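FYI, not all chains are in this one, though none of them got moved.
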Amino acid sequence: MESDGALARTVEALLFLAPGTVTLTELADACDASEAQVGEAVTELEMELRDRDRGVVLRRVGGGFALASDPRAEQAARRLLAKPRTPPLTQAQAETLAIVAYLQPVSRPEIARIRGVSSESAVSSLLERGLIEESGRSRFGATIYRTSELFERVFGLEGLDQLPDLTAFDPTPEDERELRERLVAAGEQRSEP
Amino acid sequence: MSSRLDLDLYLDLEVFVGPFDLLLTVLLREEVDLLELELAEVAAAYVTKLEESGEIELEVATEFLVLIAALLELKSRLMLPSADDELAELGPEEAVDELVARMLEYRRFRDAGQAVTDIFEQERGHLYRSAPLPSAFRRVAVENATQAYRPEVLGEAIGRLLEPPARPDLSHLKRTVSLRSRLSALRAVLEGDSEFDFDERFGREDRLTQAVTILALLQLHTEGEAEWSQEEICGPITISNAAAGPGKTAVGSPGYVATTEREAG
């Protein structure tokens, strides 16, 4: 049936895009359909994916659903992903990464305040490359970021205490709290007309 | 968002009142006639603004110079007369060619912009996955990672962000050319020499210095200190002390009607 096919299509797209497991309720809300309808679409999709026997499978995990790669592709995936991609950082990416590195954990609105511009595209490319990762939510619901282990590797750092010290940039902040205040103050001046 | 305009320059002219940005837009869209516009007044307004602030921000000044120079060139060609009757026909024709070429160039990118918008509208429904790698693969990636970036990049970025804009640090600018210094340079030459050739005096300077010198010349012209003349298109420019009498052709002279000689002939 056409409408079922359409719902299975939307469900597949949602599971493909979602970074983690998605519950039936979340799917139903997003699809504007009943949980029963979405449940059927999920089953339809699951069977179809099994029949076509390609690289993506549907998993029922932890009270929800997720797409995952087929285990038979694991070796090839290890080979591909063994070399992390490290194209040159743009200025926006370098600034965003520096803010996360020196002030972590730090929320996205705070990054935007310091840079004086919304930094969505820089944050998502750093996430995608695995240089930063989410580390929870702030009291106000904003996502909080920290640097990843990969970050330390690709910058040749043995720990975060090896980050370059800022004495070269006078005046030197005494501690992280002061650094944060100083950065936010400078950012606010920058974003004023 | 820091979306301030570069040239925060408000104009109050006979044919146009409003920001410089808008002036250029209405010129390109042919709502104001370039021939009606007194460019010297625009330059003078900019000069006043620069003098008030006392600093030249290189990128902004370059943008202004490029724009005003293009307008000056176009207008001067539109206005350029010639002693020779055949050339008199050719001058305005070439000027029109130039202006048409510029307007067509803008139209080309305006239409390309429309095509870009169409592609964007058609494509923006496609979304890409941005999920972290499953932990098994993440470990592999970390194990095999080697240093690819200098950590100093991070310190430099923080240093940049710590710098408050209220305390402008011009050390990152490669160089600046102050309008005031070019004004004094011109005045100094005019004191010793009542008439001189622009290229002879300033031809060896870099383009930026030459451009700021032209701006300074405009300022001297509006203040009645200097005259300048050019016998032919792209030919040498002769600058003379205003007290020593004007040249034959006042290029860029506001309101000067370019056909006096033809009428006389």
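The chains carry the letters A and B, assigned in the order they are written, with residues numbered from 1 in each.
Here, contacts are C-beta pairs under 8 Å (C-beta built on N, C-alpha and C of every residue); 3 or more make two chains touch, one makes a residue touch a chain.
It should be emphasised that the depicted structure is a prediction, and the values quoted were computed from it without experimental measurement.
Undergrad: Each chain type is displayed a single time; count how many copies of it the full structure file holds and write the result as a formula.
TA: Formula for the entire complex, using the labels shown: A x2, B x1.
The working rule: only the chains that are shown with their structure count from here on.
Undergrad: Show which residues of subunit A lie in contact with subunit B when the two form their complex.
TA: Per the stated touch rule, the residues are 13, 16-20, 68-69, 74, 77-78, 81-84, 86, 89, 91, 94-95, 97-99, 101-102, 114-118, 124, 127-128, 130, 133, 148-150, 153-157, 162-166, 168-169, 173, 179, 182-183, 185-187, 189-191, 193.
Undergrad: Going by the contact rule at the top, pick out the subunit B residues touching subunit A in the complex.
TA: Residues of subunit B touching subunit A: 1-2, 4, 127, 129-134, 136-138, 140-166.
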